[in-house]
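As you look at this complex, bear in mind that one protein chain is not there, while each of the others sits in place.
Up next is chain A:
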Amino acid sequence: MSVTADQQGAALSRPGATFWERRSMRTKRLVWVWSFLALPILFYSVIRFYPTIEAFWLSLTNWDLLKPPQFIGLANYEKLFADPQFWKVFKNTFAYLLVGTPISLLLSFVIAYHLDRVRFMHGLIRGLYFLPYLTTAAAMAWVWRWFYQPAPIGVINNALGTLGIPQQPFIRSVDQALPSIMLTAIWAGLGFQIIIFMAGLRSIPNTFYEAARIDGLGEWAILRKITLPLLKPTTVFLVVFSSIGFLRIFDQVYNMTTNDPGGPLGSTKPLVLMIYQTAFSSYAMGYAAAQTVVLFTILLFVSLLQLWILREKK
């Protein structure tokens, strides 16, 4: 112990030692740690934070890619809030969120809860549920797009036909298109949510259940008093994760309606698709940036609200 202290003392006092050599071990280690940490921080600043801040600035300009951006104040926001198309898209986005998130969570919990008890071919069934999550969203969307076609090529309509049920227009209808697309999005995300729920269920110690059973609690009570409360961290994670997913829905909508993106009559268009069209089809970058800021605000608000509602109450 004293030897090291002496050595340190010697190093400190040695004449001609460089600035670096005179630092203590602790300082040196801190410098090393921070220089490693600086890399990802720098990386994120350049590719995440800087563009985000830039987008805020661009939303106050009329940039169209060609001419240098000019400051136009809040004109983009005024235009946006006065645009009926925006409110329709806003409504659609929240329909995806408010209907999609609860249904997908409920479904995935029910499946995970029962799958957890299945021993027979457990791995295979779990794999089948997870498979859609691994498939490219665009490819899946095209398959579903063909499922939804009218007879004679649409699988679903053909099945309805043999049962004597009238043909449904699905994605060619103003009312049915959004639920039809939402269904494919729920189906696609289901596998991931089931896996997370199952991991959460497995992490609840068996002794709790055994104790409850000895005390004579029924299955329903066990679910309510033990499983659900202990699953809360998992649920919070999935609610936030799934909400962000539905708020940013794009692939399914775009690929299922490429002829008339977000159609018919804008009935399936989410905010992200509107941003995409404004930016990369009409090249109104300033206006698109304003829409992005609105989306950012919604995402932030919804996430914070959920975290607050589902917080640990002490």
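The rule we apply is simple: a contact is a pair of C-beta atoms (placed from the backbone, for glycine too) under 8 Å apart; a residue touches a chain by one contact, two chains touch by 3 or more; residues count from 1.
In this text, contacts and distances are computed from a predicted model.
**Q** From the names "Pyruvate dehydrogenase E1 component subunit beta", "Cytochrome c oxidase subunit I", "ABC transporter substrate-binding protein" or "Lipid-transfer protein", which one matches the UniProt record for the unseen chain?
**A** Of the names offered in "Pyruvate dehydrogenase E1 component subunit beta", "Cytochrome c oxidase subunit I", "ABC transporter substrate-binding protein" or "Lipid-transfer protein", the one UniProt assigns to the missing chain is "ABC transporter substrate-binding protein".
**Q** Looking beyond the chains shown, say which of A:Leu66, A:Leu124, A:Ile214 or A:Ile309 touches the absent one.
**A** Touching the chain that is not displayed is residue A:Leu66.
**Q** Touch as defined at the start, partner being the missing chain; which of A:Leu42, A:Val174, A:Ala199 or A:Leu228 qualifies?
**A** A:Val174
**Q** On chain A, where is the contact patch with the chain that was removed from view?
**A** 65-67, 145-146, 149-153, 161, 167, 169, 172-174, 259-260, 263-266, 277, 280-283
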